[in-house]
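Quick notes on the structure that follows.
Here the complex is missing a single protein chain, while all its other protein chains stay put.
Now for chain A:
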């Protein structure tokens, strides 16, 4: 590889790509050619840098200048000023990274300061389409180590001692899972990676596959060695085209370099990986449904036991872990189980990647040690709530999870504390909500998702969740009764107890958790026909303030429903039965006399 004097890293994560980082990359190539800098400056597309709210992001080394919200029209200036003349384009620098005239390094910016990147260690750092960059950062060294220095039993022992738990949701001890698969009788075994991320608001797995696909490949090979398997499958949704493409490139490179296939690194170990595309049904993230789907059938779950470790893919013992779980493995092998176990809380070791989204200033992909509090995540890393609004709750765990209210903001986040709060880690979506969010509406949103995604195999999930959704619709439209609340709760508990798979069993969680912490909101909807957050349209009233109204009649003229009447120069009135709550009158009133009332 030739030596360049500057590297331009353009974020190639999905967030920045949808913000136009493709064009930015092309513009850099063009301008660098124009200014004849081709032999000095290298442009690289990386994975997600994490700070998606500030995207598209470009970092220029060696200065480490962190440019945010870059547009393709800015590229010429960066090339001419920074790369050619060495003058950093200050107007494009991320505002926090320029203090006292000095460029702060990425790690010193508030967003990154409290983070610890293990699973995301290479995301935004290396070019994911270049295996040598992965190797440069100790890639495949862990595989080399296990193949030459460790027995399969030792590998499993290390994973067990590290305390790593599955990052896919349930938090089952990973080492134990490996041990079950290793001890299961049979010559043919499989290693499977679950990359069927489907929670609304979550994109951790996608970002790892896009930013550092080799770490997953390496970990799967290590797992293959540990349990005695020759074949791996990555089950990834077809809606993740960039992740699929990068994974394909990475697998082919690994084969070329002899890191997959026969006689890996000159030993007699053999392992290969194939990609299986899923059509993106939420239920296919459930392990038994996922395996059924890989086998070529319709992705429907089956009862467990037998567990996959005993009877999985094609009835052979199968080890199934999620993307983020695998991404931790090479580091554990290189740095040792004690190092990993020293991070986090007593029963949850290491770090967790969260997709921080919703009503928070710095949305993005973050990785924090287990035990970090909700407050630290929302206030320090997330930079607080936009518009000076009040923090209300975070929702974690997707449709299978629940809410943490503001009063419990200082809870350290780990598997068990979340479960105790009635929510869960899940794959790691974290949706921040402010005072304008109606909790009944949120529960309705997640239930709509579950109803759409239910595979329909078992009646509690197929029928029960739909009945729950109907009740929620009734409540948010202002027709709910106290009886409905009781029915809702009863339904929730019986679905929890009777559904076939994890998805059905957890589908009532958003309802149960909001009922637990925000019961007063449900009651306001039912008893007072009022939505305290002012979000449920049907329960809003639009009213005219008699003291402010000058009787001009502009509102009545603009009302599409003819709901406003009155005499000129006297206060007008809105007929609530005719009002469709469109808000046109609020916009048109020159005296600000009309407003929404919860």
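Everything below uses one rule, namely that a contact is a pair of C-beta atoms (placed from the backbone, for glycine too) under 8 Å apart; a residue touches a chain by one contact, two chains touch by 3 or more; residues count from 1.
Keep this in mind: contacts and distances are computed from a predicted model.
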| item | value |
| --- | --- |
| Listed names "L-lactate dehydrogenase complex protein LldE", "Chemotaxis protein CheR", "(2Fe-2S) ferredoxin domain-containing protein" or "Branched-chain amino acid ABC transporter permease", with the criterion being the UniProt name of the chain not displayed | "(2Fe-2S) ferredoxin domain-containing protein" |
| Hidden partner chain, touching residue among A:148, A:252 or A:494 | A:148 |
| Selected from A:77, A:138, A:489 or A:573 as touching the chain missing from the view | A:138 |
| Residue, one of A:257, A:307, A:445 or A:591, that touches the chain absent here | A:257 |
| Chain A, residues in touch with the chain not shown (by the definition above) | 1-5, 7, 9, 40, 61-64, 83-87, 105-107, 125-126, 132-133, 135-141, 144, 148, 256-259, 263, 265-266 |
